[in-house]
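A single protein chain has been omitted; all remaining protein chains appear in their positions.
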Amino acid sequence: MIAHLEDIIIQTVCRILIPFIQVYGLYVIAHGHHSPGGGFQGGVILGASFILLCVAYDINEAKRRLNEKLDTMFCSLGLIIYSGIGFVCLVLGGNYLNYSRLGHILPVDPVNARSLGILGIEIGVGITVMAVMISIFLDLASRGKHEEGLE
Amino acid sequence: MELIISKYNYWVYIILMMIGFYAMIGKRNLVKKLVGMNIFQTAIILYFVSTGAKRGASIPILEGGHGEAIHAIHAAHYVNPLPHVLMLTAIVVMVSTFGVALALIIMLYRRYNTLEEDEILELRK
Partner (left out) sequence: MTPPFPILIILVPLITAFFIPIIGWWRRDLCYPLVIAALSVSALSSVFILHLVGEGGTIHYYLGSWDPPWGIEYVIDHLNAFMAIIVSAISLIVALSSKRSVERELPQKVVYFYCLFLLQVTGLLGIVVTGDMFNLYVFLEIASLAGYALIAIGEDGAPFASFNYMIYGTIGACFYLLSVGYLYVVTGSLNMADLSRILPDLYHSKVVLMAFAFFIVGVGLKMALFPLHVWLPDAYTYAPSAVSALVAPLMTKVGAYVLIRIVFTVFKPSFSIELIPGTAILSWVGAIAILFGCILALGQTDLKRMLAYVLIAEVGYIALGVGLANKAGLTGAILHILNDALMMACLFLVVGAILYKVGLRNIHQFTYLHRKMPITMAAFTIAALSVIGIPPTCGFFSKWYLVLGAIDANQWLFAVVLLVSSLLNAILFFRVIENVYFEPANAHGDRGHEEISIDEAPLSMLIPILIVTAGILSLGVLSGKIISSVIQFAVPAGL
């Protein structure tokens, strides 16, 4: 479905731009407190950088760097970070997602612990959203056939 | 006339929602139904976000960072952030539904080789 375009200009420009796009995506995730942004938006930008690689080059080129099995692992990993932080707060004695309890294990006071807890959650969400965007695109572009298989 | 001009955001969202709703029900091609679903959900998101807007308000982020004494906050100067946050979740739901729907359409196309609803119903008989 995605034909192999051999256009040298697009390939060169994409090769230069993709790292910057990824850094921008990480910036958006990390600055969710202070400017519009956050986990979902940054994750979509990171996923879009990967899809740009697929569009400019070939799908197999992208699959060489992040194959589908690893992608599914990233989906689960981000969500495990999210629920794990909440669960740690539960274990440390507070309610679920009560980040101020993280102040017991991190050397900050409870208010700053809430801020850091949200940052951790956003990172988890960003990883998952990136993985899901890539997974949706790979499934649709390869017309649903898993050439490498997942099991 | 006064009714339309003062509440133009509601009119915009109602018209968009009805366009999307008609496309979901009235069109026969499955991809057109999906496009209608997307327009329908986007109209609802637009409505929610527009209810949080205030005249002359700025983005709801406090300058000054941590630890400094912050002066009194007048809520009328900041846009209501709660609808925006709720709509982030709704956008994620919209994208997930769209992803599942596209996967289903690919399965249907591989099986029936057409995307028209009446042709699929004919082939099913």
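Order of writing sets the labels: A and B. Residues in every chain begin at 1.
The working rule: a residue touches a chain if its C-beta (ideal position, glycine included) is under 8 Å from a C-beta of that chain, and two chains touch if they have at least 3 such contacts.
Everything quoted here is computed from the prediction, not taken from an experiment.
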item	value
Touch criterion as defined above, residue of A:Val23, A:Met73 or A:Leu106 at the omitted chain	A:Met73
Hidden partner chain, residues of chain B it touches	21, 24, 30, 33, 37, 40-41, 44, 47-48, 51, 82-83, 86, 89-90, 93, 96-97, 100-101, 104-105, 107-108, 111, 120, 124
For chain A, residues in touch with the removed chain	69, 72-73, 75-76, 79-80, 83-84, 86-87, 90, 93-100, 150-151
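Heads up, the rule we're going with is that only the chains that are shown with their structure count from here on.
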item	value
Distance between chain centroids, defined by C-alpha means - chain A, chain B (Å)	23
List of chain A residues in touch with chain B within their complex	34-36, 38, 40, 112, 115, 129, 132, 136, 139-140, 143-144
Residue ranges of chain B touching chain A (in the complex, touch as defined)	59, 61, 66, 88, 91-92, 96, 99, 102-103, 106-107, 110
